[in-house]
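Just passing along the structure, written as structure tokens.
Every protein chain but one is kept in place in this view of the complex.
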Amino acid sequence: MSDIRVLTGPEVAAHASRESCWIIVHGKVYDVTDFLDEHPGGSKIILKYAGKDATEAYEPIHPPDAITTNLPPEKHLGTIDASTIAKVVKEVTEDEKRRLVLMDARPPLDNILNMHDFETVAKTVLPDKAWAYYSSGSDDEITLRENRSAYQRVWFRPRILRDVSSVDWSTTILGQKSTLPVYISATALGKLGHPEGELCLTRAAAEHGVIQMIATLASCSFDEIVDAATPEQPLFLQLYVNRDREITRKYVQHAEARGVKALFITVDAPQLGRREKDMRMKFVDDGAGAEVQKGQDVKKDQGVARAISSFIDPSLSWKDIPWFQSITKMPIILKGIATAEDAVLAYEAGVQGIVLSNHGGRQLDTARSGLEILVEVIAALKARGYYPSPRFEIFVDGGVRRASDVLKALALGATAVGVGRPFLYAFCAYGQEGVEKAIQIFRDEFEMNMRLLGARTINELVPEMVDASTLTAHNVLVPSDNLFNATYQPLALAKFKESKL
Amino acid sequence: MSDIRVLTGPEVAAHASRESCWIIVHGKVYDVTDFLDEHPGGSKIILKYAGKDATEAYEPIHPPDAITTNLPPEKHLGTIDASTIAKVVKEVTEDEKRRLVLMDARPPLDNILNMHDFETVAKTVLPDKAWAYYSSGSDDEITLRENRSAYQRVWFRPRILRDVSSVDWSTTILGQKSTLPVYISATALGKLGHPEGELCLTRAAAEHGVIQMIATLASCSFDEIVDAATPEQPLFLQLYVNRDREITRKYVQHAEARGVKALFITVDAPQLGRREKDMRMKFVDDGAGAEVQKGQDVKKDQGVARAISSFIDPSLSWKDIPWFQSITKMPIILKGIATAEDAVLAYEAGVQGIVLSNHGGRQLDTARSGLEILVEVIAALKARGYYPSPRFEIFVDGGVRRASDVLKALALGATAVGVGRPFLYAFCAYGQEGVEKAIQIFRDEFEMNMRLLGARTINELVPEMVDASTLTAHNVLVPSDNLFNATYQPLALAKFKESKL
Amino acid sequence: MSDIRVLTGPEVAAHASRESCWIIVHGKVYDVTDFLDEHPGGSKIILKYAGKDATEAYEPIHPPDAITTNLPPEKHLGTIDASTIAKVVKEVTEDEKRRLVLMDARPPLDNILNMHDFETVAKTVLPDKAWAYYSSGSDDEITLRENRSAYQRVWFRPRILRDVSSVDWSTTILGQKSTLPVYISATALGKLGHPEGELCLTRAAAEHGVIQMIATLASCSFDEIVDAATPEQPLFLQLYVNRDREITRKYVQHAEARGVKALFITVDAPQLGRREKDMRMKFVDDGAGAEVQKGQDVKKDQGVARAISSFIDPSLSWKDIPWFQSITKMPIILKGIATAEDAVLAYEAGVQGIVLSNHGGRQLDTARSGLEILVEVIAALKARGYYPSPRFEIFVDGGVRRASDVLKALALGATAVGVGRPFLYAFCAYGQEGVEKAIQIFRDEFEMNMRLLGARTINELVPEMVDASTLTAHNVLVPSDNLFNATYQPLALAKFKESKL
Partner (left out) sequence: MSDIRVLTGPEVAAHASRESCWIIVHGKVYDVTDFLDEHPGGSKIILKYAGKDATEAYEPIHPPDAITTNLPPEKHLGTIDASTIAKVVKEVTEDEKRRLVLMDARPPLDNILNMHDFETVAKTVLPDKAWAYYSSGSDDEITLRENRSAYQRVWFRPRILRDVSSVDWSTTILGQKSTLPVYISATALGKLGHPEGELCLTRAAAEHGVIQMIATLASCSFDEIVDAATPEQPLFLQLYVNRDREITRKYVQHAEARGVKALFITVDAPQLGRREKDMRMKFVDDGAGAEVQKGQDVKKDQGVARAISSFIDPSLSWKDIPWFQSITKMPIILKGIATAEDAVLAYEAGVQGIVLSNHGGRQLDTARSGLEILVEVIAALKARGYYPSPRFEIFVDGGVRRASDVLKALALGATAVGVGRPFLYAFCAYGQEGVEKAIQIFRDEFEMNMRLLGARTINELVPEMVDASTLTAHNVLVPSDNLFNATYQPLALAKFKESKL
């Protein structure tokens, strides 16, 4: 609109205070003085870069358009004359050097046999803060782990002597074709783990006919992701509802306009959980903030999770559902249902589906796993004649690591299953190729397990194929008799003779 | 009353035998010859200081007025001329030096995220004897640990899409306002862990609107504690009933006169438990005795717990309740109810409440947790139309470490929950500031968890919000097949290539 | 038929390409050019030996007649003039040297007290690839281990004061006498573990009156095994059904002609499981293939298990059963039934028995154990009047390590129990003598346990002798409270004084 002004380093450096605070991002200069108190990550982290180039700190945790979108045009001051900024000799920390050596030593992708392999590679090669943010759960992380162990409480009852020469595990999710009964669930801040962030997911999903759910808190901007998709590639959108509903309305309608196929409204996060692993990292010291949205100030020392979430509206309630139905024609799915009671309410509110979820164990600790909730939800909906229904789909997420897990959920009544962290770790470890390998592993496992289960199609997965009778048992052991155990001498195996080894 | 006589070191030193035993405490000289056999901690420890200054040994485990209160005036011989006592060059033990270094190295209070952090700091910085006394439970400490694990057997059923912009976890306990549905439960001998002892609790409680229950066996005297409280600060009193009821009557009526709001009579300690950790410390060798009350002689080698408890009356029975009701107008609460049967008897005896408790796992081992008892008590009281009742409140204590634990107990029917050791460890580790931090953590957790649970007030915590169906299962595993386990080779994850690290 | 041509090393070496590929096996020269794409182990491994002597690689994983049977006579080019082949100086690897030292250091056979001892010796002395192939299960190997732990969920109710001077644990299996209520179940590729392979089993079985089930994928050829048996020794045959039914027909009828007493058709392996231990070994790189049968090409990197199984027909279904009944008069047993529903179908299909099995935990992970299935199968058959029946026998396999395990299965209704890996490990560790020792240990255990159980014969093993009420519980623990556990200090035992030791 206006002529683009060119500024010099010293000019910018003169504005390095709370009273007048300029920063450089991606070669442009911005006056963020008035924005300091609105920054979801707090003002402290911006002030650290006052008068300086903040690009490197900004990059991994903001979509590129975050600053331009959130700052009024008059605060866009101009471009920087690169030659006028003192070169910062970036020192590579010992930790970072160590990390780079480990990246080189990663197992070849061929050696990756399962989702756990991706996670263990990611755990090793990720910066500590990224690992803490991704892997952490709330409080004692009991729910986080329960999500996995719930699957071990459901056992198969496989049928034999069915002609399983060909088996087909493709399905339709909210009207969209999917080669897997699995969708890529939303996870935040992908650039913490890989420079291309969520685009790794988008491109792999296109390649393999899998559906990606875009996260509100993705590091890549919504439009970047949609631009990276192929024209026919179906995408879903996960939504954190903003305190300012106008922002939410625009966001949703923009998504619909760009062809998104379904809207997953997160309903289990009126406030983000206390994730102690993340808090111990003091991530907030360095600031954090994803797609910047107006919100309240944030307490210190609460980790990246809570820092980035201050805009989320805790007043969201059932009364808001008709409004959502009025602003979009996309199917609406409530993500984070945890009881049969709320599943019934959701059905009666006329939404198109629900995700039984505890937010990957990141919200209320000792909340039950999606799989356990599924059994009670299906029973309650059936009892009211609401299930099965052509207009209502039921999803489950959390803890899935094997195709066999998915088959258990489907046998118990789920339409499809969301998988988040495994795909996240796959691209953190190996980029897009990692995600493709993860999909391939699922495919191999689906083929094998459906054959061994005697189910040729998704429709043949019936409740009788699983024994879920122990699923609801929350077993804890009587504390051990340590004195007895310390005294008891375990049996030994036969001993080899001494040898020269 | 009389002129105060001034005595010299040599004069005192002349009385250093069982036949004539003088000691110096806080600059005063006392003739304790006749008291030797009445000392709850045994005579041996006093004789160790016969003719000498006993202040340092006396200080941490007696309230300051213990000796003046228990010794008749004629045994108060006078003051000591400090210049006449040989200076004892106090040698600091290696252990003590180590402890002081560790005190300096404590994590900054900002890094404390939960109650376990306080405990782990306390465990490290406390003298071994204090840790043994505080942390020990009876026999195999199974109940001590079960108190914690019972909470893991109750799982949440959180409700979503309720407007939780504001949540309120304050409540009223026995008619007193409390900012938390938690009170500070009585724990003994606070000066073993911190020079200011229980006053740390009193001051922090005042600051944050929390109610403290004063322990009969506190290191600080009852009056010291009440004096430290603000005028409007509500206090409760925990009572061990003395064999000499007159002592008890005076004690109770004095408390009522000083404004104490409720009387918690301990009913689960006719004799204190065998706490082996404590016994192994041979604490009794060095003597011990809290607020000194007349009692029987004590066996050696039984640890501090049993040494200090000889005055407790094992004959206390239901027949005594009317007497208590006759001597005080304070609400009477029976602390240590463990069955539905006794809860019914308590209600019918007309007391104002009960604490479902096993005394922090310090009494009868393999007694059940308060949380487990709660379910059976509520059912029994409901069946008789005794619950809910405006004149009868139900408390639970033992094993609470998270606000989520409290919410579980409240959902199942408790009025409030007692928390003892976590606050004790908080002040052992960081003094009053530690207790305040502990309260703050609870507050943060209550806010988050009530939002995530969909409960805006304490009243909205209903039984349907928890699944307690496995609570009564006392699971123990079949002993392991050690030979099979020793032979089985666990699966391995993908291996990194060799690298220069 | 034709004159036998004698070829020289250089002549053979000239055919070392995909276009013309000759190899030497056991002194004979074969043209395998047209066979390359049909080789179940893939063409790559053959090409590695193109123009060379492949005997050493061929030997352990093919029966001697595999190549002659599968290659048309015109491809049998002649014999090799041994003097014309360059001697390959075989280098013994460090691993192999280590293994040989360990073989020498094996515990004397007298020290072997139980089946676990055999396994631990085998684990130590076997080449890594053999151990990986034998010991691996599918996915997380949960079912593999569950097979063992199911037995720990069944407890004895022994009867006393019965005259047990003599006890008899012999029985009849499908009309054949057996000195044990146990048969040797089929396991594949025995020569990976011992140069004499499955013949060790055959000879020991003859010696002790035990019945061996010959595996389709045995390293020794079917005829070698039958030839090694005594005339009156009963043998069973395990069958993988080939995509080419004509091959299967010939195989079955040949077996019947040679006196095999029963046909066990494997019905739980339309595709072999993903066994990650095996896959990590990349066995396929070196090629693999048991009794060579025509099939499809095999994916790389899938381990020996999947490499050798490409010929197996995934279309096998209930419709094929009459055909089997038409081609043989041997009793037909379906091996791999996993539900009551399929047990009923099997009975109604007129077969003579079923094996309740999950294929040693090598197929569908988290499928239930045979023992657990047994209880539901017996109940379903009884409810329909199908059990007990003189024409239908029920077997169980998987996880058996003790005679007491067998007695539990028999008490619950099994006719006999299949034992695979323990006998396999016995001969890997000690050859035929090991198998004999294993049988002897079972015998000792049967004698003792039947006496202690108060059962004098197999018939006296009744359901009331066991308590199987917890058998169907698939218990998983609530994830542990790690912070509490890290803080808790376990009780210690009395300490010894310092001594000079």
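Some observations on this one:
Going in written order, the chains are labelled A, B and C, and every chain counts its residues from 1.
Simple rule for what comes next: a residue touches a chain if its C-beta (ideal position, glycine included) is under 8 Å from a C-beta of that chain, and two chains touch if they have at least 3 such contacts.
All of these numbers come straight from a predicted model, not from anything done at the bench.
Taking the complete complex into account, the chain left out of view touches A, B, C. When the missing chain is restored to the complex, the residue among B:E141, B:E224 or B:D268 that touches it is B:D268. Of the candidate positions C:S43, C:N70, C:T120 or C:Q152, contact with the unshown chain belongs to C:Q152.
Of the listed positions B:E276, B:D397 or B:E460, the one in contact with the omitted chain in the full complex is B:E276.
Of B:H39, B:R157, B:K261 or B:R368, it is B:R368 that touches the chain left out of the display.
Screening B:V12, B:A66 or B:L113 for touch with the missing chain picks out B:L113.
Contact with the chain that does not appear here is found for just one residue of B:R5, B:R18, B:K382 or B:H474, B:H474.
Taking the whole complex into account, chain A touches the unshown chain at residues 114, 116, 119-120, 123, 135, 140-141, 145, 148-149, 152-153, 276-277, 280, 401, 475, 478, 481, 483-484, 486-489, 491-492, 494. Hidden from this view is one chain, which touches chain B at 98, 101-102, 104-107, 111-113, 116-117, 120-121, 124, 139-140, 142, 267-268, 270-271, 273-274, 276, 279-280, 301, 314-321, 334, 336-339, 341-342, 345, 363-368, 472-479, 481-483, 490-491, 493. Where chain C meets the chain that is not shown, the touching residues are 110-111, 113-114, 140-142, 144-146, 149-165, 402, 404, 444-445, 447-449, 451-453, 464, 467, 469-470, 473-477, 482-483, 486-487, 493-501.
Assume only the chains that are shown with their structure count from here on.
Ranked by separation of Cα centres from chain C, the top chain is B. For the two copies, chain A and chain C, the CA superposition rotation is 90 degrees, given to the nearest 5. For the pair chain B and chain C, the fraction of shared interface numbers is greater than half, so the two copies use mostly the same residues to meet. With centres set at the average Cα position, the gap from chain A to chain C is 44 Å.
Looking at chain B, one finds that residues 114, 140-141, 145, 149, 152-153, 475, 483, 486-487 touch two or more other chains.
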